[in-house]
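Subset of chains shown; positions unchanged.
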């Protein structure tokens, strides 16, 4: 039945999240790159779903509702350990989260964080893992010396604005927003904590990889092109994002100017941090089996483009 | 015509005053006490934001058709779709199940433990299963609304049927209404109607509440609930409030319609029996 | 056909932490087809309970009820009942209450409604056909309940103080009409009343019950030709007999 399946593939379903990290997807969509590049392969339709966080996106992929997902590496790893059949085929971006301390709370050095309430994404996310590791390396016990509160970015911004938490560790554009409103200041960027740490990635379902490698290759190529276009035209990227999200363009632009993140597509850049990350998760008991580079990545598509 | 309106306003004077003073209180709290548009946008902020979304056009696609209408209308229709799926399912499941449980003691004992186990499980907790079982479709959103709405209907239908005055059942029996089906239809149902109606009202409320949960996991890119999250993530609290208000007003409208139908048509006889 | 056999019926109401109430104590009675039997007895002696058991609405602790030789345990439309308390469906108006029975039998609403007129006239309520029960006076409600039971044309009609809430004139008129219907439709009637006059006027036999625990004290054959004259010496004499029997019961209780 496999060849039959091949013939039937006419639609590609994407998933993405509202984040400046993933503008590459939007740029490609805005410029019609997905449709033009995939049409010759028999794809007559591309559709997408917008997810507020990675967990439902991965659930949707598990149930076969998505072919391609722009998603954080963390939810992907935990879904992978629970039996998701998919691989990372390209990176989307590295770095790009800030530790923001509330206005009026003094901060000179990491020790100053002792006794404070810090909001970040829930356990298992890149942000939570990075923050905890960084605190540990600075001799701060993340469980005793500080209170880490798991929140969504929206709740965390509300909480710091209302003075309910003292610091937040969040991906962009939230840090810029907090700063623009005058509620806090960035004290450290995630690139300083772990250079080139993985964040968002392109995940493709195992089915597509096995049965339609040529389509996957074209998807990776389009992603690489869009990423390059964004890096060359950051203002236009900001505009595309602001339009899609009906967001204030200046905040987006400021965010893109200030962050330490980089839009990349080369998956090799993030291999080490991702595998490290998976190991930490395994040690914490968050995932049930150790994962290797082979389990997580399929670089063949990206590599074949380079030759 | 104008006279009619004046009359309508007059007869609704209490309600109007009540709403107007609530709005005034809000405006004043926002202006004088909170003084932070992010924490609590004022009424005027909300109105200007509302004007914005009413003017911003969007495209509604129905099959091959594409109509350009204000974005808020698209959201509204999308949400109504989700809501109707959930409510209709809840009515079709809840009323029969509640009736069966209220009427047949044995079946009550069979169903009760299962329902009581499922009942406290929150709609939010069903999200993963909704995605897995039903996919990213409006049915999936409807399912979450169903989960929220079905139990109030079951419980109030059950309570209503449990409390049918014995004399009516006996009177019907000696008049030859012997089958349970008929007894339920001709006696228990009308007698339990006030309670069932209250259950439906509650269910609509809870279902409407669940709309926001139902639209938070990517089933659509439109919808009132979706937009609340969307604007909340962007920290546009004035728009969050606009959508909350639209949600509230629409919920109000649905509820009023329901009450009108129930009080005027189904429970007319009640007026003289109760206080 | 409507031959009712009451065989050794006993009914005890039990309740935790309270003395039990023996409502009916081994009651037996045979009622012939097309017979008109009146029950009289002190308040609380078990008349309603007996009627409810015959209707199939209550189950005896022992004993059985046979209808034309077949044991019965659940209610059906062959045994109609007029309840002592208000039993009209408050959500149906007068006409709709009366057509309830015919509707259950599958008679089309339209036809059933037409048939209703006859019964409405009988009880003098044509003007109130569209009123809801709460818009009626006590006596009017009771009359609707009678019309409702009659419209269903049962073989056995159980009537629990049906004329209790009526003035003497309405009562007399309805008594005549009830006898008329009984005669024409050949039904068996079991009729509870507190009015000895009424019993003497209506009954083939009068059953006098004892105070709680309810037993049958005596069964009196009336045996007067119909139409009866209320003030005839025979009627007067019978009345006196029944009243005397009843007053014996009474003595043992209040004062």
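Letters A, B and C mark the chains as written, and numbering starts fresh at 1 in each.
Throughout what follows, a contact is a pair of C-beta atoms (placed from the backbone, for glycine too) under 8 Å apart; a residue touches a chain by one contact, two chains touch by 3 or more.
Here the structure is a predicted model, which is why all the values come from computation and not from measurement.
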Copies present in the complete complex, per labelled chain: A x1, B x2, C x2
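Operating definition for what follows: only the chains that are shown with their structure count from here on.
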By mean Cα position, the chain sitting nearest the middle: B
Inter-centroid spacing, chain C versus chain B (mean Cα positions, whole Å): 49
Interchain centroid distance [CA atoms averaged], chain A/chain C, Å: 82
Between chain B and chain A, distance of the C-alpha-averaged centres to the nearest whole Å: 36
Residue numbers on chain C that touch chain B, as the complex places them: 52, 55-57, 74-77, 79-81, 83, 85-93, 100-101, 103-105, 132, 134-135, 148-149, 152, 158
Of chain B, residues touching chain C in the complex: 167-168, 170-178, 182, 186-187, 190-191, 193, 269-270, 272-273
Touching residues on chain B, where the partner in the complex is chain A: 38-39, 127-128, 131-133, 135-136, 216-219, 221, 229-230, 232-235
